[in-house]
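Removed: one protein chain of the complex. Kept in place: all other protein chains.
Moving on, here comes chain A:
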Amino acid sequence: MTGAELVVKLLTEHGVHSVFGYPGGAIMPIYDALYQSPVKHYLCRHEQGGGFSAIGYARASGQTGVCLATSGPGATNLITALADALLDSVPVVAITGQVSQAVAGTDAFQEVDVLGLSLTCTKHSFYVRDVADLAATLREAFLLAQSGRPGPVLVDIPKDVQLAPVDYQPLHLTTATAAPDCSGLATQIAAARTLLQQAQKPMAYIGGGVHMADALPELNAFLTATGMPSVTTLKAMGSVEKANPLYLGMLGMHGTQAANIAVQQTDLLVCLGARFDDRVTGNLKKFAPEAKVIHIDIDPAEINKLRAADVAMLGDLKALLPVMAVAGDYSAWQAHCSALKQQHGWRYDHPGERIFAPLLLKQLSERMPDNSVVSCDVGQHQMWVAQHMRFNSPRNHLSSGGLGTMGFGLPAAIGAKISRPQDTSVLVTGDGSFMMNVQELATIKRFRLPVKIVVIDNQRLGMVKQWQQLFFAGRYSETDLSDNPDFVSLAAAFAIPGHSISHKDEVESALDAMFSWPGPYLLHVRIDETDNVWPLVPPGAANHDMMTDLPQWEE
């Protein structure tokens, strides 16, 4: 077989049934090998769309996502998706074609140094010089993408390597998997248990590392056993069982008041698979100022990176959480947190007839089918989704957290639908973000993917505009999008039906119509451009200094 055929063989060897990409000159041998192969290729309409679809596929399923691109512009178009996957720890293998080695380094047509370009936004990037190394390199790429802290890996394959003859040698996998071992952490575990017993106001700060460690059952057992209140990051939404009364929601810049106040008051912060991101901590020096810290992570570089830990453990949360659990008497603290939650609940009593996005999203959350996957883009709607929708798994909430990439949502929703065809895939996007990868409507059309699209349209780059209003003296530089296209007509051009609404009394019937339609559907929701996201922790402030007293209808 050829190197290209070997690539496809190795994809099947790794259980890859679906890949996303776009063909071009330097990757034509691999596309030829894909032709009539058992690997289903989803043609996206931009390589970035292919990259984000691979991420959506991976995040919704837990499997490694695979994307393909040709050399030069094809590969450079993947870079943003790779950076997104790196920041959010998503296992992705990107395979790029490269010009033949005979012309490598000559500034050949569509030649660019993809290896060099990609190194800072992957776990590692490989360039395959010899077809004899191809199988080992691809196997290493899949292993690396999934191991430890997951992330993207790129394999750049010159065209001559794709065309070279090679034999396939099956990999004899060792199926025995060693059980996670935390015996080497006995001292730290004992110290952590002591801190838990001494604490009066402990708080679990839960990040995306918990579900990536497949440790959600252990997490919820730990929370139940300890009676500890909890908060989550954006990536960990859906980690805590809905029935847990001491879950206070998301913390950070647009977190709940209850979460932010309680975290500032805690005397023991138990950080589980999270990384003290600046959107979480606000002013780091003022974050949880009285708290001792227990920090557990799989990535040694996250320990003590931003906040010194009193007890640090580098290991598997699935093994560590059960042995750490120790019950304490936190009844006064529990009552306090419950009171905070009660006192600072969301308000949906928005006056007037215009649609209030938080209420619409609450209604969407209540009406969507069980186990729906919600992808979103970046901006105000993204924060409203995190605040007002409820999820029963982090795999049901796909949001570009670390990189904050506008244009993420539509292709991610496509990838989610392909990875979980039995579940409903919902995209909540904004009018700015939607246009960033709008060409992927063609992918929906081509494959008749029943993705439900909700465009929250304020004719503005809303989050930037909000900051301009609050922190730049109302100088609205380049955030007016009032020349947006007619989104319903735009969808119709891709054979996607749609409907536009602007009044509260239209919402329920519109949502019902969208979900009852058997195919893809676009619901265009006009909202007031003055609506803002609250609460907000201003830059440089501590998390308890939230701006909450400017409800938009009182401005």
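Convention: a contact is a pair of C-beta atoms (placed from the backbone, for glycine too) under 8 Å apart; a residue touches a chain by one contact, two chains touch by 3 or more; residues count from 1.
Methods note: contacts and distances are computed from a predicted model.
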Choices "ABC transporter permease", "Acetolactate synthase 2 small subunit", "Cytochrome c" or "NADH-quinone oxidoreductase subunit F" - which one is the UniProt name of the chain not shown: "Acetolactate synthase 2 small subunit"
Omitted-chain contact residue, chosen from A:304, A:343, A:489 or A:548: A:304
Per the touch definition above, residue among A:38, A:116 or A:345 touching the missing chain: A:116
Contact set of chain A toward the excluded chain (per top definition): 115-116, 119-120, 123-125, 127, 144, 299-301, 303-305
